[in-house]
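A short worksheet on the structure shown next.
In this view, the complex is presented without one of its protein chains, the others remaining in place.
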Amino acid sequence: MKKLNRNQVKNASTYILVTAAFLILQVLSTQGKLNSTTKGFLVPACAYIVLAVSLNLLVGICGELSLGHAGFMGIGAFTGIVVTSLLAEAVPNGVLRLVMGMIAGGVLAGVVGFLIGIPVLRLRGDYLAIVTLAFGEIMKNVFGNLYLGVDETGLHATLKTEGLTLAEGGKMIISGPRGATGITKLSTFAIGFVLILFTLFVVQNLINSREGRAIKAVRDNRIAAESVGINVTAFRMKAFVVSAFLAGMAGALYAMNYGSITASKFNFNTSINILVFVVLGGMGNILGSIISATVLYILPEAMRGLQDYRMILYAVVLILVMLFTWSPKMKDIISVVTDKVRGVFRKNEKEAAFHE
Amino acid sequence: MKKVLALTMALALVAASFAGCGKSASTATTAAAETTAAAGETAAEGVGTVKIGMSGPLTGRASAYGLAVRAGMEVAVEEINAKGGLQIEFKAEDDEADGEKAVSAYNALKDWGMQVMAGQVTTGSALAVAPESVADNMFNLTPSASAEALALTGDNIFQMCFTDPNQGASAAELVSTKYAGAKVGVIYDSSDDYSTGLYNGFKTKAAELGVEVVATTSFTADSKADLSTQVTQCQNAGADLVFLPIYYTEASQILTYASRISYAPKFFGCDGMDGILTVEGFDTSLAEGLVLMTPFDANASDEATQSFVTKFKAKMDGLVPNQFAADGYDVIYAIYDALTAANITGDESASEICDALKAQFATMSVDGLTGSGMHWDENGMISKAPAAVVVENGVYVPMA
Partner (left out) sequence: MKIIQYLINGISIGSVYAIIALGYTMVYGIAKMLNFAHGDIIMVGAYISFCVTNYLGLPVVVSILAAMAVCTALGMLIEALAYKPLRGTPSLAVLITAIGVSYFLQNAAQLIWSSSPKNYTSVVTFQPLRLAGGQLVITGEVIVTIIASIVIMVGLTWFTGKTRTGKAMRAVSEDREAAELMGISVNKTISTTFAIGSALAAIAGVLLCSTVPTLQPTTGSMPGIRAFTAAVLGGIGSIPGAMLGGILLGVIETFSKAYLSPQFSDAIVFGVLIVILLVKPAGLLGKQVQEKV
């Protein structure tokens, strides 16, 4: 019973922290105290947080290594762009249109996740990893060759390099390697924040449900879990689809923040970056994912002053952080230090009690 | 052609020096020259500073192009600042050829106080930043982002390079006139907007002119480790001219492999091919007879080019500049010409400067390293004469 309480406290504190951060930034922003750089970070940071949390569901909670998360993000991004441009006249309200685009993107990503999940989830570990990598690369390859446009006769799409010839007044939405251009920027920080809350709600409910506890049991010992009658594949599938759905929504949010999006953005490197957020933040640790996604997203930008040495230092920081947080030796040292600190703290408490 | 260019350059130089404005390389002609000179004098009294920023890939896969542009721009900035008058403060930010990073770079430059943007190097980055710069009314002259859609995004965006479909069409015209009856093979990069744009421009014009295309094949950024299959395909189709609308990095692979299997068609490239002769360790005899469309020749004997090449080499550890670098250099001078002609002192806001520069770019004409009499149409696309060269004995020779 006590454990459950601790969980609830943890969940609540995550919501409170995220909300506080949002309110502070929003107030600063409306007062014009934020510079362009910080303002530019807000929406993509929200998208990356959602991506990290959704991937954490898969990697941290289920223990399945996925290297193709950017593929789902890409599906959501391009679906979102298409849906919002098609609805440009029917739904004049930008927020509503964006939400519809995000839902469409999420649903399509979820459906693709389901279809891929049927065969793929039979695999485990590194084999699952390579198949998700392969899936991401296939998605990138397909989007990079997709030409999609709309004119009065309807929606047209082709995968041929010649592209499309649209009727007079037609508009290209996606043009192969150039990607989608002329996107109407609809994403706002507030919507990004709402998406984070939604993601937290979905993911934390899933983790703390009976099924979620089962998923964790599966991660820790699949065979034992199976032997007490937990349907492993069904739970893995659920996590996979939810994760893909959320990544799709984040992709749509991300895409609608830029004037143009190319398929090459949704490549292996982006998948790896999201994975780095998750691992650094702690596997299964939702708040950790949020913090590490924010910090690691801003870090290379904050190091712009270092000019050409920026990326090499980012690499060094990454390695060092991994060593410090994971190395057993370092963990020993850290635990010794924290014990001492705790000891001092307790001593103070005792002394305080004594003085009373 | 080169002589004419050198001559006009020299004349312009003389005229400029008489007017008391010691510009060494890029000179606004005739009417513009007088206003420039006048502006130079007024600016010299109350010396102002304008902050110019650019972003390009300075790390990662495409960094060779970004670093070349940056160094070319720095040479121009140093020249301008050395002669007094209006000063330029220049800053380059890394965008890794990625749209998201390019927007971050743009924001970082805005926080730095950028008043004029000297473009993004790659098309994808430029397209991502375009709506931002339109919203801010920030003047943006790109050295090398060549998509047609870019200049159409807003009236503040100008290009120093040809648009892809135009260049592709010029290439098709050259092929049909100079190599009538050739059987053409094409190898392009289907994952690259630049290459696909050139290819589509070429194909449309080639069909119009009745050029016979016998093989069309492509590669992607991920599969370019092996290009031997594509060369074999062209050989099997009996192509005696292979059109390569790609960058020199991949082209050098194709030339090497073709020579290994003794396949020797005429190779024909576009401006991305410029730089192939200076790839370290590349056997230039493999490029003998290669035709490419480049606005810039590092071996040109005119003083402006030579002075640029010397300064660039000193900066880049002996690297010979290619057209990316030269475009960067011309971008800074074109902006500088327009700034001085509009009597900008640097105290104006970015938006005010943008309006002034737009007015200048609508009428002015610039001579630079990549062309003479360059001017811009109402969309911001450049108009300059396409030039083709042939590689003979390891150097470019203008195509007759």
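Each chain gets a letter, A and B, in the order it is written, and its residues are counted from 1.
Criterion: a contact is a pair of C-beta atoms (placed from the backbone, for glycine too) under 8 Å apart; a residue touches a chain by one contact, two chains touch by 3 or more.
Only a predicted model underlies this, so the values are computations on that prediction, with no experimental measurement involved.
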Full-complex contact with the absent chain, from A:9, A:96 or A:138: A:138
Residue of B:170, B:252 or B:345 in touch with the missing chain, whole complex considered: B:252
Selected from B:223, B:365 or B:379 as touching the chain missing from the view: B:223
Residue in contact with the excluded chain [from A:19, A:93 or A:327]: A:327
Absent chain, residues of chain A that touch it: 59, 65, 119-120, 122-124, 126-127, 129-131, 133-135, 137-138, 140-142, 145, 159, 161, 222-223, 227, 268, 272, 275-276, 279-280, 283, 308-309, 311-312, 314-316, 318-319, 322-323, 326-330
Touch list for chain B against the chain that is not drawn: 59-61, 63-64, 67-68, 190, 217-230, 232-233, 236, 248-250, 252-253, 256, 260-262, 279-283, 317, 319
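Here is the rule we use: only the chains that are shown with their structure count from here on.
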Parts of chain B lying in touch with chain A, wherever the complex brings them together: 58-60, 93-94, 98-100, 103-108, 110-111, 123-124, 127-132, 147, 149, 153, 190-193, 196-197, 199-200, 203, 218, 220-222
Complex contact set, residues of chain A against chain B: 35-37, 39-41, 44, 137, 141, 144-145, 161-163, 175-179, 181-183, 185, 258-262, 264-265, 301, 304, 307-308, 310-311
